[in-house]
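Here the complex is missing one protein chain, while the rest keep their positions.
Right, chain A next:
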Amino acid sequence: MNILLSHNAQWVIVSTLILGMASGMMGCLSYWKRQSLMSDALSHAALPGVVIGFALVGVKSLPVMMLGAAISAIIAALLIHWIRSSTRIKEDTAMGIILSVFFGLGIMLLTMVNRMPGGNQSGLDSFIFGQAASMVRKDVYTMLILAVLVMLVLFIGFKEWKIFLFDPDFARGLGLSGRLMNGIYLTVLVLVIITGIQVVGVILMSALLIIPAVSARYWTQSFKWMVILSGLFGGGAGLVGTIISTLGEGWPTGPFIIVTSSTLFVISLVFGAQKGLLIQAWQLRTQRKVHVSSSQSNLTQGGE
C-alpha cells in the first residue's frame, strides 16, 4: 500500500484514469463509424513518426515526438483512404498493409536511431509497449487537456455527431459537411492515440478505444448513455489496472489496464441489461414458458 501513496504513483493513477475516460468516450464514435480497427492501424503507424521526431531533434522531446506521431498517423489514414478509394482493395486489407509496413519502417528507423550516440537511452522502445510508470506531473496536465478537449468536442457537437453517425444522408441534407466532421473525428482520434501510446504502447492502444465501447453497448441502447458508460468503464479500467500493476515488481501497466478492461467486458457480456447472456437466456425461457402455456391452453380448448 506504500507504493500507492507515493507521489509518483498518484500521478500515474490520475493520468491513466483520465486517459481511460477520454479514449473510452472517443471509442464510441469509432465503434459506430465501424472503424474500430482503424485505431489499431493508426497507432501502429505512429511509430515511424515518433522515431523521426526523435532523430530530428536528437534529444527526447515529447512535443516533437508527439507531433511526428500525429503526422505519420495522418499520412497513414490518408494512404488507407487513397488505396481503398482508387483500387478494388478493401479497407481491412488496406489497413493491414499500412499497419504492418509503417510498423516495419518504424522498427527499421528505431534500430538505426538506437545506434546513434544517446539513442539507446532515449527510451524509444517504451513507445512499443508503453511506460506508464514514467508519468510525471506534466504528463497529467497533457492528459487533462486532452480529456477536456475530447469531452468538449463530443458534448458541443453531440447532436451533430449523432446525426453524422446514424444518418449520414440526413446530415448531408441538413448541410452538415461530412468532410469537416470526418476531419474533426480523425484529428481527435489521432490526439487520443498519440497521448495513449506513451502509456500503453502502440500495440495495445486500440484496446483502450475498442473494449470500453463494446462493453457499454451491452448496457444501453442510448448513444448518450453509451458514451458516458464507456468513459466510466475506460476510466475504471485505467484506475484499477494501474493499481494492480503497482502490486508486483516490474509488472507492466498497459497490459494490466487492458486485462481489467476485458474483465469489465466479460462482466457486461454476461450480466449486461441489453443483449447480455443472462438476460437473453431469461427472455428465452419466459418466451418458451409463454409459448408452452399458450399451446397447452390451445390444446385444452381444442379438446373441448
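In this text, a residue touches a chain if its C-beta (ideal position, glycine included) is under 8 Å from a C-beta of that chain, and two chains touch if they have at least 3 such contacts; residues count from 1.
One rule holds for everything that comes next: contacts and distances are computed from a predicted model.
One chain of the complex is hidden; its UniProt record names it "Iron ABC transporter", one of "TusA-related sulfurtransferase", "Iron ABC transporter", "Adenylyl-sulfate kinase" or "FtsX-like permease family protein".
Summary of contacts with the chain left out: across A:Gly49, A:Gly68, A:Gly196 or A:Pro255, the touching residue is A:Pro255.
Within the whole complex, the absent chain has one touching residue among A:Leu99, A:Leu229 or A:Ile243, and that is A:Leu99. Contact with the chain not shown here comes from a single listed residue; of A:Ala132, A:Ile211, A:Met226 or A:Ile243, that residue is A:Ile211.
Although one chain is not drawn, its touching partners on chain A can still be listed: residues 31, 34-37, 39-40, 44, 83, 86-90, 92-97, 99-101, 103-112, 115, 125, 128-129, 203-204, 206-207, 210-211, 213-214, 217, 248, 250-252, 254-256, 258-259, 262, 265, 269, 275, 277.
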